[in-house]
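Down below is the structure, laid out as structure tokens.
Complex shown without one protein chain; remaining protein chains in place.
The letters A, B and C name the chains in turn, as written, and every chain counts its residues from 1.
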Amino acid sequence: MIETFHTGMFAASLCIIIAFFSFMKETDDLHRLLLTDLASVMALFLIALVGTDLAEALILPGLVVTISKLMALAEIYLVKEGIWGNQPARTLDIEVLQSAPAILASILVLYGIFLSGFSGGAVAGLGVIFYIICKGHQERFELIETVSGYAWVAWIGAFFIMLIFPSQWFLAVMIAGGAILIKVTAKLSLIGTMRGESDV
Amino acid sequence: MIIRRISGILSNFTNLSRVYAILVIIVVLAGIAGIPSLDYKGDRLYPKTIDRNSPLDPYDRGGIPFESTGILAEYPGNSPYLGYITAYLTPLSLALASATPHMGTTIVAHPGGIIDEILYATRGLDTVVETTILFVGFAVAAYLFRRREDE
Amino acid sequence: MSPEFIIGFGLIILGTVATAWPSPKDYITRLINLELPAFGILLVMLSFDETLALLTFIAVTAISTFLFVRVIEKKEARK
Partner (left out) sequence: MFDLNIEGAELFALPFGDIVPYFSIYSATLAAFVLIFILISAFDHPERQLNIIFGGDAYYEKEIKEDDTRFSRFMAIACGFATLGAVLTGDIFNFTLFAVLVGITNIAIVASAGNRHVLNAAFQYGIVAMIATVPLFGAAAIILATTGTLSIWTLAGMGAVPLLAKALLILGVMGEGIAPLYIGKAEIIRAQGAPFVLMIHFSSLLLFLRVTEIVLVI
């Protein structure tokens, strides 16, 4: 184990140096945005090296930080470059995308609901994104946001149950799992809506 | 003279990320020499025990549902019900576990299990912050997206 | 050290180099090369038996790829 940790640390420092060196050389803003994703892989690599259950529980917040910052930055980039109204060049015009979405999306969503928790939310969100992108639905933005707001409140409620009445741990775990599932799914499905917006 | 030059570089904010990258590279380069002297004590908290034959493989931490199981938390005294969530399996999970030995990850991702114990109970504050970060990130994106639709 | 770990960190180093200096230097190439270190870290997680993190990482990577594709599409459309 000790050997693994040290080898991994050497590899990680090497990668960090390479990644930040190329980051230093880069001048184009979109290239920089792509390189930040590389940097976040390095952060996850460092956490994964610890290799205990705790490390695994710390990877999930790391992933959340990555995806939420990327989301905000991508949107800021589009507005600052003034290219948000562009009709996108469809680089992903694949036939499967027209025919298969309903089945695949429902499988992903069902599996996500079964998993529940953050992982389940991400899986189910992926399914919803896939469906919305392929079918080009216009979702009701405010509704999704409101639902995820209530889910957030439910989460905090579960947290306080855990804190104040530890004997009700079972109820708290169920509320927390369900709320985080709804919240993550709702948030991620917004991405699909945002992408599908320009061709409706 | 040199101060004016440095402030000239810093005043252009496209350069600032470059300066930051240089700082990180310097620190990591200096730190590489010290890596072999680091001890590994990472398995003091929540160590892994792998039982390849269990239907809950790689997440089998033992215990009977609605009973506690021994896990190593930082302050066991602060969580009176430590280990209960780890040991708990929903009826569906129990059925899955007895049906097939290959669904360990799916079962643990279902409510209950060691990851839920850490994320919700012993380190719950982490998850509160994490969901708030997600909330803020998406609020920014949704706000910018909606504002430009209005224009 | 398990073989997954060795292959994994080899892939991470290789992928980092490939992403840092992509051969035709455009956005799509860099985005595709980005999958290499991601696959490497998947193998590393597998070697530590962190399968739940692995599952979530796959989902989040897919979503961030969607994000990037959306931005790149709009960026390319201007030309």
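Note that in this section contacts are C-beta pairs under 8 Å (C-beta built on N, C-alpha and C of every residue); 3 or more make two chains touch, one makes a residue touch a chain.
Note that the structure is predicted; figures quoted are calculated from it, not measured.
Chemist: Which displayed chains make contact with the chain that has been left out?
Modeler: Contacts of the omitted chain with visible chains: A, B.
Chemist: In the whole complex, not just what's shown, which of A:Leu14, A:Ala43 or A:Leu104 touches the removed chain?
Modeler: Result: among the candidates, A:Ala43 touches the missing chain.
Chemist: May I ask which residue of A:Gly62, A:Gly127, A:Gly178 or A:Gly192 touches the chain that does not appear here?
Modeler: Reading the full complex, the residue touching the unseen chain is A:Gly62.
Chemist: List every residue of subunit A that touches the chain not included in the displayed model.
Modeler: Touch with the absent chain occurs at residues 5, 9, 12, 16, 20, 23, 29, 32-33, 36, 39-40, 42-44, 46-47, 49-50, 54-55, 58, 61-62, 65-66, 68-70, 72-73, 76-77, 79-80, 82, 163.
Chemist: Which residues does subunit B use to touch the chain missing from this display?
Modeler: Given the touch definition above, subunit B has residues 10-11, 13-14, 16-17, 20-21, 23-24, 27, 30-31, 34-35, 37-45, 73-75, 77-79, 121-126, 129-130, 132-133, 136-137, 139-140, 143-144, 147 touching the missing chain.
Just so it is clear, only the chains that are shown with their structure count from here on.
Chemist: Counting C-beta pairs in contact, which comes out ahead: B-C or A-C?
Modeler: A-C
Chemist: Between subunit A and subunit C, what is the gap in Å from one C-alpha centre to the other?
Modeler: Those two chain centres are 14 Å apart.
Chemist: On a C-alpha centroid basis, what's the spacing between subunit B and subunit C, in Å?
Modeler: Here the centre of subunit C sits 19 Å away from the centre of subunit B.
Chemist: Would you give the residues of subunit C that are in contact with at least 2 other chains, written as numbers and ranges?
Modeler: Within subunit C, the residues that touch at least two other chains are 48, 52, 55.
Chemist: Which residues does subunit B have that touch at least 2 chains other than itself?
Modeler: 48, 109, 115
Chemist: Which bits of subunit B are touching subunit A when the two form their complex?
Modeler: 14, 17-18, 21-22, 24-25, 28-29, 31-32, 35-36, 38-40, 42-43, 45-48, 61, 79-81, 84-85, 88, 106, 109-112, 114-116, 118-121, 123-138, 140-142, 144-146, 148
Chemist: In the complex, go through subunit A and note every residue touching subunit B.
Modeler: Answer in residue numbers: 1-2, 5-6, 9-10, 13, 16-17, 20-21, 23-24, 27, 32, 50-58, 60-61, 64-65, 67-69, 71-72, 74-76, 78-79, 84-85, 114-120, 141, 145, 148, 152, 155-156, 158-159, 162-163, 166-167, 169-170, 172-174, 176-177, 180, 183-184, 187, 190, 194.
Chemist: Please give the residue numbers of subunit A that touch subunit C in the complex, ascending.
Modeler: 3-4, 7-8, 11, 14-15, 18-19, 21-22, 30-31, 33-35, 37-38, 41-42, 44-45, 48-49, 51, 55-56, 59-60, 63, 66-67, 70-71, 74, 77-78, 81, 83-84, 86-92, 115, 118-119, 122-123, 125-126, 129, 133, 188, 191-192, 194-195
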